[in-house]
Every structure is written in structure tokens, then in C-alpha cells.
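Worksheet: the structure to be examined is printed underneath.
Not every chain of the complex is shown here; the ones you see sit where they belong.
For reference, chains read A, B and C in written order, and residue numbers begin at 1 within each chain.
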Amino acid sequence: MSLLLKHISLPLAHFTLEVDLETHNRVTAIFGPSGAGKTSLLDLIAGLRQAQTAFIQLDDRVLTDTANRRFVPPHQRDIGYVPQDLALFPHLSVRQNLLYGCKAGTATNPLFTFDRVVEVLEIQALIARAVTALSGGEKQRVALARALLASPRLLLLDEPLASLDAPLKAKIIPYLARIRDEFHIPMLYVTHDRLEALALADNIVVMVNGKVLQTGPVLDVFNRPADAGVAKLVGMETIHPGQITEVKEGLVTVKIGHATLTALAPAVAAHEVFACIRGEDVILQQDAAHATSSVRNRLLARIVALRAEGALVRVELDAGFPLHAYITRPACAELALREGENITALIKAPAIHLVPR
Amino acid sequence: ASLTDSLKQIATTYEKQSSDKIIFNFGASSTLARQIAEGAPADIFFSADEAKMDGLEKKGLIDQATRQNRLGNTLVVVIPVGSTLAIKSASDLTNAAIEKIALADTKAVPAGIYAKAWLEKQQLWPAVEPKVVATENVRGALAAVESENAGAGVVYKTDAGISKKVKIAYEVPAMDAPKISYPMALVKESKQPDAGKKFLHYLASEEAGQVFQRFGFILLNDR
Amino acid sequence: MTAEEWQIVWFTAWVSALSTLAILPFGLALAWLLARRDWPGKSIVETLVALPMVMPPVATGLILLNIFGRRGAVGGFLHNTLNFDVIFTWRAVLLALGVMSFPLLVLFARVAFEEVNPRLEQVARTLGASRWRVFLTITLPLAARGIIAGTILAFARALGEFGATIMVAGNIPGKTSTLSLAIFQDVQIGDDSHAFRLLGVSVLLAFIAVWCSQFLLRRKKRTP
């Protein structure tokens, strides 16, 4: 997919949504605080809201171009939308809702068959019911199923799993990942949950007050948030792609960048992983050689940057891979850290959380 | 309104005699006159007053030659059955015991127009007018008397029998009242003038006259 | 316009407005009962309400006359005990207009009430609002669109009512004569130009009513 948003300008209550964005990725997660303009942006792409100015292009098809008065009507955009308010059709049964966008005979991919979708989302028992008497989570799953069954070329998902329990989420996320991988259906995925973003997204867009604050590959954004606001929003871990080279007694050896670390084995066996390291778990020490310590991972690192963030100081390190540590201001003063100097970073093995990728 | 019943009866007899089928359109004379004026298809116009017929004649819509007056009617004063009022002359209508007098519309409905003319002729109209309640038609006037909200009403003699809850208190003598006649004529645009003339002729016959008389009409003899 | 015409216009306007106002509380109450409660005989009441719509107006008028005339059950009682007459007074006009426009109001309001999401009413109650307050502050405003439309329609119907009015109120110039009655008379005697002038006034009144309703609706939209 390549989605191009240019010159977007949509006045909202407190600010104007102004977005210029180009993404060539399979799944783009949209992160942002409540009221940032995420839903408005999806509405715009789906053709449900009219912007003052907008140029929206999906692959080689121009969907909206206010300058040339071009506007592809929503039903010709081939976009599957799960809106935040779900908007199930109250006069139709669950089955009728699901089949509403189903073009007969076009479900060529087995992942998108009625039975498969219904099974993964665990809504078999609801098929004959009225949508008005469903529970919150049931409604959300029906809305997701309805959008999937329309065999879209692009999925817009607005917090699609917000009111589901953990086991159900854990089941649906891999299914969405398969849709992404096997059928190359790109997605824009609004979420407040970093794990969902990590599991599904390649790219991430951080929006605040209608403006894009930061955009880039998920790892870049999670690891190098542009400012404290973004950092708070996306959480304070560094995330690194790595390969497990050895597994022994619940401990694994992971190669990350030029460094090799020891960590606890992930719950699910995998070779390719993301290693998540919370900045708070990274301990910095001046004189690594002299100290006797039980920590497995000792990395010689160079201090790239120091940045104060609230009560903490964020220390950006180059330890063969980019790593950062959060330490208190007094600790920073005691250690007399300075940019360009070398230091030892200590990371306990279990503080490295491995997520299969 | 009594025309309806008598005409229906006459038509039944007539249809047995001739092969013609009579199609009626019953309505207030004013409505019918309007309809004919607007070009509604009709063969014969049987009006409840001269004015409507004159109006159409002036517009050249009826066949003057066929116009004839066969029927007449009498005005009566009706009072509720339970009423003890005695009405011996028109001036009794000014009696304070009669709060309201029901008439059919005195501008549009023949019965009302005649009643007004009668009272004007008696020079009682200015005295009676404040008490007058104009109703849509004769039936309305009768209903008003029935409900006792009007102490008296002036209607046709032929209509007084419609309601069982009213009684005739006074019959207006022929010389006091304007002449009440029912002109009939062929409509010029008629598509079957011959059949129309035939039925007109039958209406003027002795046989039809008897029926009309049975319903309380007076047979007139002008033309 | 002559003074006489002005009088007719005024009388028609206010008696129509008054009859509409008068049926409003009963109409809304009945509509609510029809929309939100189940009770035996509901569909009978439903049909009875629609009756003045189904019957020719003269028949309605005749029935009203039977009830409210001095001989009638209600009319007799009022006359004998209170010396209060309805028939052939402006009160009869009010009665006729009210009865004839009642079904419109009830049916509109009923549909409007049915469209209000009961969940909103429920949540309002958890916020401490009594049934009555919920009705006034949630149900009624949310049904406003339908109720306003129904009210306007009832008013329009009142403006145009003829058959029942003339039966129970007569056509007494300066007392019970409404625009409708006057137009009817003009049409009957062939005074079309006068009829059309009065018709123009009726239409103007209707325009004003429609505009008022749109103004109300637009203000309602802007308020929050």
C-alpha cells in the first residue's frame, strides 16, 4: 500500500486537523491522546467527512482532490471501516449486518470466508440475534466482521479491540496479522495499546491536537519519542529486533545489533523476536570492571545524548544498538554523566522482555 | 334533499319502461352549477332554485328551450317535538322564547335564500337576523332544531319529515312566501340530448308527478 | 381588507391556535401512553382516535351535535346545571377544530415518542430524575421534531376544517364564521375573487405557522 495524504485541512472545534503524511507500509498505527483527531482523519479517508482542502491518494488512485474537485464516493473506495461508534444497523439481524457489504462470489481468500471470520471472532452463536441486544464486546466484533467481509482493499480500524478481554484480543490480533501478511490488506489502526501496535504495525503516526507530532517505523518512534509527551503516550521501553541464537534452561542468547544479551526465554518459542527493555530497568555504572554484580548483561556504551524529562533524565546510549535508560536526576548528578563519554549499562536478563515477531 | 328519494324512485320506474340508464349526481345546487360551469359532463340539470339555473343560462350552458318548472315547495317553521311554542304567524319568530333560528345558508342554499326572502317580505328580517344561525344546508338546520339549540328552524315542507324529533309548527302560506320552484333543463354540452329530452319529458308526466306529490312537493304548471 | 374580513381572519387564527394548544396536553399524554405502555384495548383506542379522520366531517359534526346539543348527554348537563351552551358559539368552533385535529397530533407525537431511545430515559433516571422530569427534559425535547410537526399540522387542519364546524357552530358572521366557512360560502355563491382573497390569507397563515415551526426547530438545533 501507499497512502498519500497532502494539504489536509479540516477545522475542528479546538484546532484544525492538518496532516501531510505518506506511508508505504502494510499497517500504520495511529497513536494519540483522546481528542487528537484520529477518528476525524479516518472519516476523511473513508470519504465520510469533507475537508476544506485535501488530497488523498491510495496506491495510484486519487480518492479526494479538492483542488481538482475530485471526490470518489464512499461506496467506490473499497475501504472497510470499523468506526469507533460501530454503527451497526439496528433493524437488521447479526447475519444481515455481516452480509451487508458481502459481494457475492468475491470471497476468494479463505481467510475472508463467512465461516472463518465468524469463527475467529467467536460470533457463531450470535448470528441469528438482533444486534440491539448484544453486549458491548459482541457489537465490536460484529462491526469488525462486517468490515472484513466486505473484502476491502484498505482497512480503517478505530480502536477495534477496545472493549474486549485479553484472551479474545490475543486470539484476534494474530488473525489480523495474517490478513495483513497473507492478503496484503493494508490497515490504518487507531489504538491506545502499545502491544497491539507492536504486534500489528510497521509504521506509527503520533497525533496531538490535529498535527502529526512524529511518524516513522514503530521501533523508531517507540525507542526515540520526539518529546516527553510522545514518550508518555507510547510508553518508556526501547524495542529492538533481534535473533535468538541459543536457548538454554529457560535462558536465551539474543543478538541485538552488534551486542549479544542473555534473556529469559519467551513464552512462545521463536527465532525472530523484539526485545523490549524498559528504560527504568537499565542501570548505569561508572566502573564496570571493579564492581562485582550478579547482572548477566554488561554492555559498554557511549552516551549519545542526555535529556531531562520531568523528574527523570533520559540517557540515550549506543551499546552496539540504540538503548536508553531512565535514571533519577540525583543519580545523573552523582555519576557526572556527560555526552560522548563511555559508561557500563547493566541489564538483568529477566528485564529483557522478548516478543515473537 | 327530498328530490333524491323521489328521483330515485322515478328513475327505477323509468328504467323499466325504457332502455335508458339514468345516472344521477346528487349534490347541492350550487355545487352542481359550479360543476357544470367548469365543463363537467352532464345531460340534465335539476336545480333547487331559479338563480342557479339563471346563472347557467346566462353563460349559455343550458338549452333554453327545454327549461321547465314542474315542482314547487312550501316553507315551514319547525320546532323540537317537545316544544310547546305556538307559532301562528311569521312575527312569532321574534318571540324572545326563541333564542336562535336555524336556516340553511341564506346566501348560497336555496332553502335559506327563500326563507330570508320570506322574512324580508314580512319585514321581520332585521328583527330576526341576529338570531339566525346559518347552517350548511337543510339537514344542518334540522339538526340544530333537533338538538334544541335552535328554538325554531325554517325548512322545506318536504324536508321537515327527515327528522322525527321536530314537528311542523307553522306552514308558510303560498302568498306570503316567494315562489319556490325547481327548474330543470337540458345541458347544452350533453352527449345524448335525445335521451335527455325523453327523460325530461317523463319527469313532466303525470306518473312522475304523483311520485313527487307523494313526497310533499307541489306540482306547478308553468311551462 | 374590510373590517369584517379582518375579524374573520383574527377569529380563525386565534381559535385555531387555541384549539391546537388545548388538545396539546391530552394529545401528548395519549400519544405517550400509546407509545410507551401496553394496556388492554390499546388498539381500540388507537382506532377511535383516528375516527374523526375516517368519518366524513358531517358525520363527526352530527355526533358532536348529538352529544353537546341541549338534548345531548354532555350538552344537556351543561345547559341545565351551568346554563352553559356550546353549540352555535365560538366554543363549538373550538370543539370541532379540536376534535378534527386531535388524531393528527396524537399520531405524530406517538411516532415521535416511539423513536426516542429508552436508554437515554433510563440513564436520566439513574441521575435522580423522576419519571415526570425525564418526560419533560428528555423524552419531550427529543421528540420535539415530530411534536412540532404534528402541532403545525393540527393547526393547519384547524384552519381548513369546515364540515364539522358548520354542523356544530353554524356560520354566524362575526361570531362563529371562520375563514373556511367564509370561503365555502363565497365558493357556493360564485364569488370566486373574494374566495381567493380569503384563501390567500389562509395560505399566509399556514406559511407563518410553517416558518415558526422551522424557526423553532432550527433554534433547537443550535441551542446545545
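Simple rule for what comes next: a contact is a pair of C-beta atoms (placed from the backbone, for glycine too) under 8 Å apart; a residue touches a chain by one contact, two chains touch by 3 or more.
Computed from a predicted structure; not experimentally measured.
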Stoichiometry of the full complex in this file, given that only one copy per chain type appears: A x2, B x1, C x2
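The working rule: only the chains that are shown with their structure count from here on.
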Pairwise touch network: line, ring, star, complete, or other: other
Distance from subunit C to subunit A - Cα centre to Cα centre, in angstrom: 60
CA centroid of subunit A to CA centroid of subunit B, Å: 91
Subunit B-subunit C separation of Cα centroids, rounded to whole Å: 35
Subunit C: positions in contact with at least two other chains: none
Sites on subunit A at which at least two other chains make contact: none
Subunit B residues within the subunit C interface of the complex: 28, 30-31, 33-34, 55, 80, 100, 102, 105, 107-109, 132-136, 139-140, 143-144, 146-150, 165
Touch list for subunit C against partner subunit B, complex: 58, 62, 65-66, 68-72, 75, 85, 87-88, 163, 166-167, 170-172, 184-185, 187-190
